[in-house]
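Excluded from the complex is one protein chain; the other protein chains are retained at their positions.
Chain naming follows the written order as A and B, and within any one chain the residues start at number 1.
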Amino acid sequence: MIIALLTDFGNRDWFVSAMKAVILKINPNVKVLDITHEITPQDVREAGFVLWNAYRYFPPKTIFVCVVDPKVGSERKIIAVETKNYIFIAPDNGLLDFVLSEVEVLRAVYVENKNYFLENISFTFHGRDIFAPVSAYISRGVDLNEIGTEADLKIPEKIFVDVSTQGDYKGEIIYIDRFGNLITNLKISNKIEGEVRFREYIIEKISSTYAEVGQGQMVALINSSNLLEIGVRNGNAKEFFKANCGENVILRVKQVMKI
Amino acid sequence: MIIALLTDFGNRDWFVSAMKAVILKINPNVKVLDITHEITPQDVREAGFVLWNAYRYFPPKTIFVCVVDPKVGSERKIIAVETKNYIFIAPDNGLLDFVLSEVEVLRAVYVENKNYFLENISFTFHGRDIFAPVSAYISRGVDLNEIGTEADLKIPEKIFVDVSTQGDYKGEIIYIDRFGNLITNLKISNKIEGEVRFREYIIEKISSTYAEVGQGQMVALINSSNLLEIGVRNGNAKEFFKANCGENVILRVKQVMKI
Partner (left out) sequence: MIIALLTDFGNRDWFVSAMKAVILKINPNVKVLDITHEITPQDVREAGFVLWNAYRYFPPKTIFVCVVDPKVGSERKIIAVETKNYIFIAPDNGLLDFVLSEVEVLRAVYVENKNYFLENISFTFHGRDIFAPVSAYISRGVDLNEIGTEADLKIPEKIFVDVSTQGDYKGEIIYIDRFGNLITNLKISNKIEGEVRFREYIIEKISSTYAEVGQGQMVALINSSNLLEIGVRNGNAKEFFKANCGENVILRVKQVMKI
């Protein structure tokens, strides 16, 4: 059994280790695995996107504990959501929207039962005092019905732009990865021919790999999560363009190939 | 059984992995868990503070291996300290002072017995050559008396300023976390009313959570380790104030509430 952690706590302080310590004290047999702790502080949407890219590769029964929680200590609620394969625990702040947009929810509860919290609950570190112990107890077999009452789950808006036929699609940069690649919300499940417009630039081809273009050249490709991505070969597109999340990217699809 | 690592080795080089490799070669059944490796290089006090925030959440029998060791290879000694629940291994340089100020020491020895070191001991990487194998052998059941002779443990000075009654308390910033929150040495175990002075600023209220003040506003609160902390809601107090460790913070306690 795996508990996977996703937070904005960073790797510099003691926050993550305190969560792991609490979990392993309650369930010494669980494996605790980091997705990342380097989410931009309080960037709930970024956390949701990172989770979406990773979660489906985990073994069934994995419990995902996601703590990007700008309103910690206020009246905001915490939800635990069960799907066919997984359980997700997160603040009720939209963090799970990317995942909820594509999975069937079997059950969702508010995390309320203080029997499964630490004895002393701080106002500012629910990761340690609530999320960690609750996830550990669930990993030991505690049923979601024990955790709290049924949650009123908001169905998220459509998050990706599905690209499936010829035409122009307007998307935007939603994430910039460590290599500086600009990842958009344009989702493409087929091989396509077309071109990409970003600011005054036109990339006249959709490549398969970075290695298809020359050193330092711009490249547009469908990335390993089936999203349109703009990069610079052996370079850094973020720095090259001084690009930011939210900027528009236009994809013109000229032909869709069947795979 | 857990061995918890706390170093200034960073996550970029091979140092931490070499320590883990040595540990797991000697005891494949131990769990190795990171507290952090991003302590400011050679900042012994910072390491001690981070350890203090984390250690009490770990399961009994955890062995803490702390390597922030500016005098590695010189005549400085290494100590292994046993308390009711834990064993701590660190250079004898004050790193353990925060913890020792509040725990009862059952035994303390110098780490001396070369039978439990690697065969070749470098002058500059005792983390790999001494700390790692010694901790692994202890996790396999080797008694501290086997590790070395009784250590002459210095009792640390009082580290925190205990705030318990009405009045003015002068503290200082002792740590700045990844969110830029300014953490002081003013320790407060009750709910209080009062105000905080920092430079020319007055924060007129002790809040419970960041969410109690408006976006971008200053907030003073008692943090999850019971220390007075100054933050900026959804902002970064370190950057806002260009604040540094060592700066004074004055707390005026007007009322102490019983909990």
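Operating definition for what follows: contacts are C-beta pairs under 8 Å (C-beta built on N, C-alpha and C of every residue); 3 or more make two chains touch, one makes a residue touch a chain.
These figures come from a predicted structure and were not determined experimentally.
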Selected residue (touches chain absent from view) among A:Pro59, A:Gly167 or A:Gly216: A:Pro59
Sort through A:Ile3, A:Val50, A:Ala151 or A:Ile230 and give me the one touching the missing partner chain. A:Val50
Residues on chain A facing the left-out chain by the touch rule are 2, 4, 11, 31, 33-38, 50-51, 53-54, 57-59, 62, 177-179, 208-212, 221, 223-224, 234, 236
Counting contacts across the full complex, list the positions on chain B that touch the omitted chain. 9-15, 17-18, 20-22, 24-25, 28, 41-42, 70-74, 122-125, 128-129
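Convention: only the chains that are shown with their structure count from here on.
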How many angstrom lie between the centres of chain A and chain B, each centre taken as the mean Cα position? 31
